[in-house]
Every structure is written in C-alpha cells, then in structure tokens.
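There's a structure below that I have some questions on.
One protein chain is absent from this view; the other protein chains keep their places.
Order of writing sets the labels: A, B and C. Residues in every chain begin at 1.
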Amino acid sequence: MHSPPPTTTRRSISEGAEELLGREVPILDLGFVQPIDYMGNDFDIVQAARVSYGPSTRKVHDDRGLLRYLMRHRHTTPFEMCEVKFRCKMPIFVARQWIRHRTANVNEMSLRYTEAPDEFYVPALEDISIQAKDNKQGRDGEAIDPAIRAEVARLMRANQEETYAIYQRLAGELGIARELARSVLPVSLYTQWIWKIDLHNLLHFLSLRLDPHAQLEIRLYAEAMAAFTRAWVPLASEAFDDYRRQALALSRLEVAALGRILGGEDEASACEAAGLKGRELREFTAKLAAIRG
Amino acid sequence: MHSPPPTTTRRSISEGAEELLGREVPILDLGFVQPIDYMGNDFDIVQAARVSYGPSTRKVHDDRGLLRYLMRHRHTTPFEMCEVKFRCKMPIFVARQWIRHRTANVNEMSLRYTEAPDEFYVPALEDISIQAKDNKQGRDGEAIDPAIRAEVARLMRANQEETYAIYQRLAGELGIARELARSVLPVSLYTQWIWKIDLHNLLHFLSLRLDPHAQLEIRLYAEAMAAFTRAWVPLASEAFDDYRRQALALSRLEVAALGRILGGEDEASACEAAGLKGRELREFTAKLAAIRG
Amino acid sequence: MHSPPPTTTRRSISEGAEELLGREVPILDLGFVQPIDYMGNDFDIVQAARVSYGPSTRKVHDDRGLLRYLMRHRHTTPFEMCEVKFRCKMPIFVARQWIRHRTANVNEMSLRYTEAPDEFYVPALEDISIQAKDNKQGRDGEAIDPAIRAEVARLMRANQEETYAIYQRLAGELGIARELARSVLPVSLYTQWIWKIDLHNLLHFLSLRLDPHAQLEIRLYAEAMAAFTRAWVPLASEAFDDYRRQALALSRLEVAALGRILGGEDEASACEAAGLKGRELREFTAKLAAIRG
Partner (left out) sequence: MHSPPPTTTRRSISEGAEELLGREVPILDLGFVQPIDYMGNDFDIVQAARVSYGPSTRKVHDDRGLLRYLMRHRHTTPFEMCEVKFRCKMPIFVARQWIRHRTANVNEMSLRYTEAPDEFYVPALEDISIQAKDNKQGRDGEAIDPAIRAEVARLMRANQEETYAIYQRLAGELGIARELARSVLPVSLYTQWIWKIDLHNLLHFLSLRLDPHAQLEIRLYAEAMAAFTRAWVPLASEAFDDYRRQALALSRLEVAALGRILGGEDEASACEAAGLKGRELREFTAKLAAIRG
C-alpha cells in the first residue's frame, strides 16, 4: 500500500498512529502486521466516560487520572469507543488461534477463490525447540543440537516443496477445483486478512497473546500490535501495563497465605496453613518471588 | 461540540461524511443525532472483499458492481469494515428499544452519577394517535379530535412537571441517593449516549427501525442515521436500498401462488391452491399490489 | 408455573438445579427470579476442556482439579458450555442496568403490545438512604431520620398512583396508543423477561453485580442467581469464589510497594517509594487491611 497524499479531516486524530499507518512490520519469515486505519484516541475514551459520569468528573479527575481509574476498575465500555484495523499475513496455524477471538471483524483470503501462493513458514533455527516436559503446551528452553535444528528446518522445507508441487499438479495441470486441491496444503501456509477490533477487545487479545504461555509465533504478532497501540493511545497503553499486564492476581488462598506472612509467619507454614499445595503452591511461590523482585 | 480546526490524516476519507461530522440533527422536541466519527468508506468495503476473493475479481467487477454483488448475495463481512459513532439524545423508552441491538458499543449518561435534567418528551399534537385496532403494536392513522390531542399533551406535561418536582424534593432537598430518587422519573425523560456500530450492523438496525411497524419515535432517529449513511457510503446505501429496503421476500407458499398466477390462473384460485389463507393471504395480497405498483 | 410431572431424559443432569427449577425467589417488593431451564453441569465443563487438552489430562488432574485450573488460568471457553434460563421480574431501572450485558438472550414484556400492570417498586424503609459523599454513585451507610424515610416512601407511592391514573386515562378512557401512553410511566414500574446466558458470561455478570459498588436493587437479583448457580454447578461456583470473587488484583505499583513491605520497609515509606498516592494509596491501604484480615 503506497501512502496517498495526506488529507484533511474533522475526525479525532492520534499523531502517534498517523506516523505508523500503512507501514508493514515484518513478522516471522514472510508475515507482517500493517496498521491501516483507526478511530478515536485517548481523549475519546475519556470523553465517552464523561458522558456516563457527567461533566462534574472533571473536578475529580484530569484526563489521565480518569483513564487510569477506568482501567483500574474495569470500566471497559469507554475503551470500546476506539477501533483499529490491521492487514496481517501469518501462517494458518497462527490464524487458527487468532480467530478464536470472536469480537472482531475479519476478511480473510479464500483458497476457494484464489490460488495459494508458494509461501510457507519455516521457523528460524533458534526458534526450533523440543517439547517442554513440565508444560504440556510449550517449548523447552534448553539448548538443542544445532544439527537437529537444521534437520528439522530441512525436513519442513522439503515437505512444503513437495506438497506445493502436488497442489500445483492438482489445481494447475489437472484442473481440480481449488476448494478441493487446497486440502493438501499444510497449516504452515501463509494466509492474509484484514482484522478490525475495538480497543477493549484488542487489549484483551493482547493480555492473552503477549503472555509467555502463548505460542511464540502469535506472540510476535501481538507484540507488533502492542507497539502500534502504544503509539496510538499512549495513556490507555500505560494504564493497561500498570493495571493489567504487570498486575498480579492473588486467589483467596494466596491472600490468606500472604496475610500470615505479613503477620510474621514463615512462608512454608503460612502456605500450609492457608491450604496451598501442589501446583497452586508452586504458582504462589513464583508470585512471591516476583513480588520480592 | 465546537468544530476543531481540520487536521491532516493518512486514513480513508469520505467527503460526504466529513461534511456532516459534528452537526446535530434535531429529532423530536429535544433530541438529536450527531455523527461524531467514522472509519472507512465505500472503497474500503470493496478492498476488504478483494482480500477474500483475490485481485482477479477486478476483471469481473468494477467497484460499484462488486459492492452491489456483496449486498445482493449477503456477503456481509466486508460491510463490517466500516464503523461509525453517533452522539444521540432520546427519551428512555426509545433508548430501551435501541439497546436491544447488542452488536454495538454504548456509553450512556448515568443517573447514579449525575442529576437528571428537566427534559421530557411530549409528542407533537399531530403525532398523538389512538391505538390501532388491526395491529396490536401500533397507532391508528385515523383522525382524532384536536381537543383530545391537546388534553393528552397537557396531561403528560403536567405529570412530568409534578414528577420532576418530586424528584427534586427527593434528590435535592432531602438528599436521597440519586440512584433511588431517579426511580420516580418517567421513560419520557431524555437520556444521552455515544453509540458506535459497524456498517453491517447499522444497516440491520436501519432495516428494522425504518420499517413502518417500528415506533414513530425511534424511526425518526433511524431516518437521521440513514441520511448520514447515504452521505458517508453512498454506494453501500444505494445497494442497501435496492437489495434490502425495497426488496420483497416471498415465502414458499407465495412462490407457489405466484407461479400459478404467472401461468394464467386467477389470483383467488392460485392463492387457495397454494394454501394461502387468513393473515398470510392478506399479506400476499398486499405484496401483489405493491408488485403491480 | 406449576411443576409438570418429571420426565425422562438422556441429557446431563444437575441434581442441585433440578431441585430449584421452577421455584420463584422473591426479590424486592414485587420482583422475582425463577430458574426455568439449564444445560450442562460441572462435569460437562471438564469434558469440554478434555476435548481441547486431550485425554491425557486425566493423568494430571482429577475433575475438580482441572476445573479449578481452568478458572485460575482464565481458560474461559469450557464454562461457555453450560447455559441457564431465568424468568425475572424487576423494576425498569434495574432492567436497564442488566441489559448492558450484551452476551445474553432476552425476551422482555412489551408495553406496545400489553397494558402495563399497576406494579411499581417502593424501597423498603431501611433501604432508603442519602447520597454518599465519598462515592458519586452510591448510598451512604449513615443513619437517616425515620420520618424522612417514611416521607420518601409516601412521596414515591403517591406519585406512582397519580401517574398510573393518568396512564389509565390515556390508554384506557381516551384510547391513546399504548406505545405513547406508556411514556408517562416511571422507571420504578416492574417489567418481566426471560433471560438466557452461558455460565462464563453469567459469572462475569455476577462478578460485576455482586460487587458492593453495584446498586443494591440489582445486587439482590445477582445474589439469587448466584445461589442457584451454587446448586447447579457447585465446583465451578467454588472455583469462581476462590479465584475471582475473593481474589485480589494488585497493580504494578502495588506489587512494588508490597515487595518493599515484605523486605521489611514500613508501609508508609514503601508506598511512597512505589509511587502510590491519593486514591490509589487509599485503595492499596484498604487491600492491605483486607490481606491482613
């Protein structure tokens, strides 16, 4: 998308967003995130809240204070008053995780209508890891023999080439219906879409997909969108960081254990008295370590 | 809202929308609809569709043709790529019908936070009608004694004044909690909100609320929003008119009857043979009259 | 609703829910909550999760453990697999707060179709309170002159009677269209609806409407639904209590302050060093008191 000559508008503007509009941020080997339009800015969030709470909130809160109050107390509807639109390109397996976020608008490339391009994801060598043992869903951090990484990449690439040749034989030479021929294509194939979402739901998406438990590949897309969001609505992003991203939730049992620790009990006996054990105990121990810094 | 000095942007612009942004359209005695922001234009709808269908659709369809094709065949997702935001003021009973459209974002004035203003809806004399007999939900078109209309307006106004005085006694002099005092206020009280919705869902709202069976009061708000929409996305609005607003749906039985009529049967026996009777027969007769023009 | 003779089914059953089905729980002076149907039980939540995570989760977690893990880590989709339907009767101002929860299905009594009954909410004397000073949205806890409470109730009741007489004059004697006549009716009028929602969204509703900041009147409805939920899905309710209702969220600054306190700093200087001040400081002080028990 070449940038058209800037135009004049009466709409709310975000200088930070304007700066980045139209710029493709490369992700993985062939993917990207490209912000293409937005609606609203930090001030529109505040203005929507003042419709609810009345002009007298002006005495109590300045704009930043009110916005932080909204985020802190989960008054989420004013954040729905901003909207953003991205063009994105990503492997199908990433798209499949992404689409689970239902409160969004999507137009995706259809392989019934168009022929699949020869574009597949192969992970960078350093991103090839073995299955984590302690975590059913993730990768292990441990070092892995470079020769194995190379073999993995080679196997993937070879399979992609062979599969794409079969796809071409089916959809091209034999003239088989595209909707059928595409069934051989792997979920490493790149797809594209335009994705539009309001800021509240985007932040919810980010809180899930920036999480260390999210798969690396989708996390990189989330990070690119988080970077745009910081430029677009800096106050909302800051509040999101302070009250959501870097916030810590303590369960009823954890609160009980913490109360005992603050009262002078040692950690082990406080946890036991509070009833924390097994996985929950390990989670609390990790939280305490994080709190202690 | 004073209009700020126009600013420069890289976003998609709609000249027609820009023209109307910020202008309050008065509705009823004290209400209004004011478009305050929008995202996207006709071309963005087309562009989103081309992401799905591939660039080769360019050979088959020009932009207007593709947009009309999408509307005709209910390919609705590209229309979700446009978004609009209105500030609106309306009686509570209108807001209660409006809020039933769930796929929208709303920030409404809260009477827990702010004191209710002395603003109530009294219908214009010519809008005061008696209950329709043939239609459980509507008003009768028949003429009505002007003295009765005047009495109705007088009764309403007097009740509003008296009720508002009680509200002031409760919330003002006695200092009762606003959330409690407001319970005396009638649904003719004006409320305000900011309402944001995507174009697909706006068109769905309009198709229901522009309908002659919708209550007059909400229909006037729908008309104001439809007028904005025509300026904002003229091609989408035209297609909406041709394929939705002025379209006609025929049921299985009606298709059967119409087939017989086209085959030369007279209307009465065609309807009977097709199994149309009672209310469905009356509905079909009305449709036929509309088709015959 | 009289209870029909119990019938046989192949569906998932919740004994606790069956017990309560059809029973009206009275709320306020004339309202009620009546559970009328449900789908799924605790085990269906677990079963849905095992579809995602595979049968091998059985080795790691028993049913209760897995369900608690899901709640703790906000794996929310399995909780959407249960659904519940209530018939409810409540004042319009309560219905207006309630309807803001959009992910639900609703069929509400329409005053366009039916004549309004003479049923209005008058708060019990002990629930009549003055406006809170430190809290723009709420009621004050402080004692209030019983004579004032009596006057408030009297004023409300008198206004309701007078207004209903006008409504009857308009809709009855004068034959004015119901949709117009109803505009005089206050938001204390009782309305009715059937409301259907999935368990995840119900728990979200409950977490907001059981909160002490929610208006007393809607809180009572939430409590009745929470009581049904405890009978219906006891394991999910218990997990909701432990990880949501009685959980505590600490912001980035609060985590920093707590770290210093755990390291031996005194509270005041820890808060100052962490940057907590004003309202956020007061909120943290209250949290610390809650943690200390």
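By our rule, contacts are C-beta pairs under 8 Å (C-beta built on N, C-alpha and C of every residue); 3 or more make two chains touch, one makes a residue touch a chain.
Nothing here was measured: the structure is a model prediction, and the numbers come from that model.
Colleague: One chain is left out of this view; which of A:8, A:131 or A:269 touches it in the full complex?
Modeller: A:131
Colleague: I need the residue numbers on chain C that touch the omitted chain, in ascending order.
Modeller: Chain C touches the missing chain through residues 3-4, 6-13, 18, 21-22, 37-40, 44, 47-49, 51-57, 77-78, 80-81, 83, 85, 87, 105-110, 113-114, 192-194, 196, 198.
Colleague: Touching residues of chain B against the unshown chain: what are they?
Modeller: Residues of chain B in contact with the hidden chain: 53, 56-57, 60, 69, 72, 74, 77, 100, 136, 208, 241-243, 246-253, 255-256, 258-259, 261-263, 279-280, 283, 288, 290-293.
Colleague: Considering the whole complex rather than only what is displayed, give the residues of chain A touching the chain that is not shown.
Modeller: 91-93, 96, 99-100, 102-103, 106, 110, 112-113, 121, 123, 127-132, 136-140, 148, 151-152, 155-156, 159-160, 162-163, 166, 169-171, 174-180, 182-188, 215
What we mean here is this: only the chains that are shown with their structure count from here on.
Colleague: Measuring from the mean of all protein Cα atoms shown, which chain centre lies nearest?
Modeller: Per-chain C-alpha centroids ranked by distance to the global centroid put C first.
Colleague: Give a one-word verdict, same or different, on whether chain A and chain C use largely identical residue numbers at their interface, taking over half shared as same.
Modeller: same
Colleague: Using CA atom averages as chain centres, what separation in Å is found between chain A and chain C?
Modeller: Averaging C-alpha atoms per chain gives centres 30 Å apart.
Colleague: Residue numbers in chain C touching 2 or more other chains?
Modeller: Those would be 100, 136.
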